[in-house]
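Coming up: chain A.
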Amino acid sequence: MLLIIGNAIIIAGIAIIIIGIIGIHKHKSFYTRILIAAKIDTVGAITILLGIALKHGLSFFSLKTLLLLLIIVILEPLTSHIIARTAYLSGYQVEAGNIVEEQGFKKIES
Partner candidate 1 sequence: MIQIFLVFWLISALLIIIDKQLVHLIIHLGIFSMISSVCFFLLAAPDVALAEAVVSVFTTIIFIVCFEKYYSLVDVSVVKDSKGKIWRKLLPIGFCALLAVMFLMFIPDVPASIYLKDKYITMFAEDIGGENAVTAIYLGYRVYDTLFEALMLLVSIAAIIHLSWHEGKAQIEEQGESGMGNYRIASATIRIIVPVLVLFSFYLMVNGHISPGGGFQGGAVIAVLFICRYIIYHLHDVKIDRIIILEKLVFVLIAVVVIYFIFLGAGSWLSLPGEVYLLIMNLLIGVKVACGLLVMFYRFVIYERK
Partner candidate 2 sequence: MLYLFSLMPVVLAILLYIIPYVRVIKSMALFCQLGLTASSVYIFFLSKSEEIVTNIGDYESVLGITLRSDTLSSVFVALTSFLFLVVVIYGFNDNYGRFYWFFMFIWQGLLNGLFLSSDLFNMFVFIEVATIIVSVLMMYKRDNRSMYDGMVYLMINTVAVQFYLFGIGYIYKLTGVLDIDAAMKIMKQMDPATFYLPFALIMTAISLKCALVPLFGWLPKAHGTASAPTAVSALLSGLHIKCAIYLFIRFQIFFEMIDLSVFFIAIGIITGFVGFIMALSQSDIKLILAYHTISQIGIIMLALNIPDAYSRTGGVYHIINHAMFKSALFLCAGIINEVYGTRDIYQIRGVLKRLPLVGGATIMAILGITGAPLFNGSISKYFIVSGAGAFVSAMIILINLGTIISFIKYSTILFGGKKQSINREEIDVFRQMAVLILGIICFFGGIFGEQFIHFLFNIDVGVDAAGYFEKILLFAISVAVGYVVFRYYVKKSLILKKIGSFSQNFRGMCASLGVFFVLVLIALRVLL
């Protein structure tokens, strides 16, 4: 029973990730993209980890998985937030849903 629930949740997580990837390519605005990427990172990862933990039942392994889940819950929103904030501070402007072209970096050939 736990196995089936676990598998179902993992499949749901994978579905969320796929939708998210489509979303990243559909939207052109930088801030929308960050939003969607954060969805993949948090919701997708959390559901998959939860599914794995459920599949293995009560064990040391699922405890480790849950610890990992805790770290992800704390850290992922923070990283998305910092990326968005840094982008804002370094000059990316939101204008009517479109992103103005790059102002922050000069082009350097490699």
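Candidate entries met the following condition: all candidates are chains of the complex that A comes from, given by their letters.
The rule is short, and it goes like this: a contact is a pair of C-beta atoms (placed from the backbone, for glycine too) under 8 Å apart; a residue touches a chain by one contact, two chains touch by 3 or more; residues count from 1.
In this text the structure is predicted, and so the values were computed from the model without any measurement.
Checking the candidates 1 or 2 against chain A in this complex, the single touching one is 1.
Chain contact summary for the complex, chain A toward candidate 1: residues 67, 70-71, 74-75, 78, 81-82, 86, 89, 105-110.
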